[in-house]
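In what follows, a single structure is set out as structure tokens and then discussed.
What you see is the complex with one protein chain gone and the rest in place.
For clarity, chains are labelled A, B, C and D in written order, and residue numbers in each chain start from 1.
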Amino acid sequence: MSLDVRGTVDLGTCPQFKLDIDAKLPTAGITAVIGASGCGKTSLLRLLAGLDRHEDFEVEFDGDCWQGAHVWRPPHERPITMVPQHPMLFPHLSVLGNLRCVPGGGDTHLAIERFGLASLSRRYPDRLSGGEQQRVALARAFLKPAKLWMLDEPLASLDPIARADLAPLVAQVCRAAGQPVIYVTHSLTEVLQIADHLLVMEGGHIIGSGRPEEVAAHLDHPLSPLIEVGTILDCTFVRYHNEHDLSELRIGDAAIWIRGNVEDHGKMVRVQIPARDVALASTHPADTSVLNVLPVTITDLTTAPNGDVTVDLDCADQTLRARITTLSAERMRLGPGKEIFAMIKSVALEPRRD
Amino acid sequence: MSLDVRGTVDLGTCPQFKLDIDAKLPTAGITAVIGASGCGKTSLLRLLAGLDRHEDFEVEFDGDCWQGAHVWRPPHERPITMVPQHPMLFPHLSVLGNLRCVPGGGDTHLAIERFGLASLSRRYPDRLSGGEQQRVALARAFLKPAKLWMLDEPLASLDPIARADLAPLVAQVCRAAGQPVIYVTHSLTEVLQIADHLLVMEGGHIIGSGRPEEVAAHLDHPLSPLIEVGTILDCTFVRYHNEHDLSELRIGDAAIWIRGNVEDHGKMVRVQIPARDVALASTHPADTSVLNVLPVTITDLTTAPNGDVTVDLDCADQTLRARITTLSAERMRLGPGKEIFAMIKSVALEPRRD
Amino acid sequence: MNPDLLQSLAVTASLAAITTACLMLLTPPLAWWLARTRHPVRPLVEALVALPLVLPPTVLGFYLLLFMSRDGILGGLWHTATGESLAFTFSALVIGSVVYSLPFVAQPIAASFRTTEPGLLDAASVLGFSPRQRFLRIVLPVHRRALLAGAVLGFAHTIGEFGIVLMIGGNIPGETRVLSILLFDQVEALNYASAHLTAGILLLISLITLTFTYAYLRRES
Amino acid sequence: MNPDLLQSLAVTASLAAITTACLMLLTPPLAWWLARTRHPVRPLVEALVALPLVLPPTVLGFYLLLFMSRDGILGGLWHTATGESLAFTFSALVIGSVVYSLPFVAQPIAASFRTTEPGLLDAASVLGFSPRQRFLRIVLPVHRRALLAGAVLGFAHTIGEFGIVLMIGGNIPGETRVLSILLFDQVEALNYASAHLTAGILLLISLITLTFTYAYLRRES
Partner (left out) sequence: SEDGVRLRVAVAANFRAAFEQLSRELPGDLGVVATYGSSGLLAAQILQGAPFDVFLSADRERPLQLVVEGVAPGQVRPYAVGRVALWTPGVTADPAMVKSKRYTMANPELAPYGRAARDCLESIDLWRPEDNPPVLGTNVSQAFHFVSSGAVDLGFVALSQLVTQQVSEKEMWLCPENIHSPIEQFAVRITDRDEAQRLIAFLIHPDTQLRLAGFGYRPIAP
């Protein structure tokens, strides 16, 4: 499968804005698209959906040309589905009506159950809260059989509580899609837990593309410091300790404890560790509340623009990253090759849900 | 000075919503108002401003009745100013025009300089980015002489980068107001750095009011876990170490290092410490990257709903709070009265800007 | 009530009903085109549609008369097709009324169509609605209130129309003599008592329909 | 061009200009009230304003004539005040035209006013604008395009008005004989050549104003 997008288009707006893209987009798993407001994220999705007609742009999906020099396939004939920023429910139809109206849509009963809409099904959109509306929009988009999923900041219009409430459902929908998902968002925490791939856009260009942690580490962009991704470690699940509500994992010879039960994540658990939550110690610190102490070897030291030092560490052949002050780095006399210990509070750890 | 608000009003919406308040609002410093969407925050501000006419509500400011049984002072006669969620610039006026149109407004040149609008002054609102527009709205509101300032989520409509850009300016405006400020927001990090007082609303009621850390600690509300306020320590400023970009502070006999120069904060610096960033050690940990190690005495241990343990610590007669796992608590055999050490990474520390 | 009045009332009512029905078939697609197109010819079409608003009805009636007479294009075609002449028939009145009331129906509908949230149509597109399905299943039901308002206005306006009917309908009792013409006749015949009655009926119908429509429209919004 | 035509053109132009000026003073406050009030009487007022849309102009003209004649309320007052009679003067025409064109001006303006972002007015309030300042300094300039559209429509409509003028203006050359009346005279006299010329001028004026207005309005928005 492949998704090729190629072309330049002047959106004719003022100040002038040009979308200029030549990329093969990932066609497996979940691709997060981030970038400052107005960088062209929505424009890119609209292009893929065929909502804006720019024929000098070429889009080819799975060997199928959706648009090109003399080809134009209108949006309703593309095998896509999309969840927009605002729910855009049809105001004249009830929740049930909104679900049923999808041409060739799947089983509405299933969707109602899955998205917890049973009690809302007779209500009209103007009687739903923002979060409920977005939930219906997700269910509706889910009903359409599609080969490419797109989400354009589906949680952006919600308040923090509603957002926290809905985020797991969105993540679950994305994973369950079983099709490539392109997920545009401003909220990094929202997407980094589930993204396999990160696209960073700026001024109509794609300026970064790859695994989230790599992109974040190597991109000089105002968003980079906000991408608190740190690193992701692949760990083996050992067992869940019910009495402390902690899961015990293992990386190399060291134990890693994380909060909650991650048994259902499978044998391998990916743990996301923000760089600022990693402290370093020259000797094994005894008798502290820090549960996770990993023996590591320094591979690299770099100074970040804000004066902090980023320390790249080798941990059982995986990379872990720490952010510390220059004073600490000096005092500890850190240098490449030195063998030290990384301390990570377990309350700071998040399993990646994928 | 006093600000008394008293009354019940049915907004006549469906589902029914009642604002029911009987409170003396703080009239000094900055009061943050938080609460879920639809809890009545905007309604409260509109009431104070006189934008919605509900005469059975009483509002008395500084001994002056703004509205009551037979009194009604229209909004343009109240000594208030307000920054709304959306900039609401007058579209037919340039930036300069928007500033100049304020009846009895202050010096526009000063405002232009202060809010960095010089290069925008001839532009029209539809040619400004969201952040620029909000900047003009702040400048405009600032021009009006007022005894009560109100901000209704002034940053909510901006994307994260623009928000990060503007937040310091908003904070600075609030501090410079020299008048009581009521600041409604969803974003806790935005306001907790500057608020002296926190009001929590739910379903039209004020359910919590007081110093932010106290409210957060004692309120059982979906927002409480989001209020990552931890604790605030009052420290004495010692000096700024230019070579490491660190400020050295002192609390009791211990040193505290925080990033950046906080010299201009005055002799006393308030440092905000999220509970999850505090780790504990039974013995003084040597040779780690953790710069801040404070000798403390345990005063209390409580188990949070999510299974973590919150440890209240006495630190030179101030309270510090740590969040650790039950496993750590058991291993370290923590109990009230035990003397231990608190470790805080300096990159995690934020000076409170007030 | 005298038989003249009853007869005119019947003619008026059926004219208004048929005209409104024709308008409601014609205008929604036209209004949708007007609301959406960026074709440079749109302002001209818009002006043409609005022309009956500003043209004296007698001018319009005069040209429609020329157009529908046996030597006129439409009248000729009609004659070839049906073997009958078009002018001065009820059908001619319907055509004239449709032209005359067009802006009253098309303008509010187009104005409402213009407010269509584009995101709603985009959402429908990506859900697989064809343009035709979007129009029939989203646009029309969403703007049902504007459609109703247009229909009521068109109906009321057809009831009140005079100049055109006078020109192209003649004044044939039971066929083309509508209420407004009857009123004109009564005034001409100095029959003021009857004239006041007829005018009163017209006024009442108009005022009641308008008041209820406006009250309904505002209550809903 | 013959002098009759020129004279009528002049009368028409000044009638349309003065009527439009009066309307532009009257309607914005009325439209603002209509757009904002929740008074239960509003639908009725709205219907009254809209009445000229649906009432036959001759009915309206007839009652206006009774109203403005020396025995009528307004005519009597006018006579007392000025010592002259009102009916069949240019002033009477202006009053009639204002009444008749009112909905054409008030409706688009009210529709535009209704779209006023309430937050804009609230922002003005808390900045210290009194209600009057808000109307004059925010509402009017923000809706200047709707005001223009209303003015153009009112102007064009006054140029085309016929039934009312016929009733209350008489047909006095140089004073109350406007183009539409001249045209009617020409049709009556079976003088089709002149009629076509007059109708052509009317058509051209209307079409050009409307086309340009619509083109301008859309270009700006």
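Quick note on the criterion: contacts are C-beta pairs under 8 Å (C-beta built on N, C-alpha and C of every residue); 3 or more make two chains touch, one makes a residue touch a chain.
Because the structure is a prediction, the values reported are computed rather than measured.
Although it is left out of the displayed model, the omitted chain contacts the following shown chains in the full complex: C, D. Considering D:L9, D:L23 or D:M68, the position touching the chain not shown turns out to be D:M68 (whole complex).
Only one of the listed residues, C:C22, C:V105, C:L166 or C:L183, touches the absent chain: C:L166. Only one of D:W32, D:F88, D:F113 or D:F155 touches the chain withheld from this view, namely D:F88.
In the full complex, chain C makes contact with the omitted chain through residues 62, 65-66, 69-70, 75, 85, 87-88, 166-167, 170-175, 185, 187-190. Touching residues on chain D toward the chain that is not drawn are 62, 65-66, 68-72, 75, 85, 87-88, 166-168, 170-173, 175-177, 181, 184-185, 187-190.
We take it that only the chains that are shown with their structure count from here on.
Each step here moves to a touching chain, and the least such steps from chain B to chain C number 2. With centres set at the average Cα position, the gap from chain A to chain C is 56 Å. Rounded to whole angstrom units, the spacing between the C-alpha centres of chain A and chain B is 29. The complete set of chain-chain contacts reads A-B, A-C, B-D, C-D.
Within the complex formed with chain D, the chain C residues making contact are 42-44, 46-48, 50-51, 53-59, 62-63, 104, 111, 153, 156-157, 159-163, 180, 183-184, 187, 195, 199, 202-203, 206-207, 209-212, 214-215, 218. Put simply, chain A touches chain B in their complex at residues 14-15, 36-38, 127, 129-130, 158-162, 164, 186-187, 222-223, 226, 241, 243-246, 257, 259, 276, 279-283, 285-291, 306-308, 322-330, 332, 343, 345-348. Those residues of chain A lying in contact with chain C across their complex are 46, 49-51, 74-76, 78, 80-82, 84, 86, 88, 90-92, 101-105, 137, 140-141, 144.
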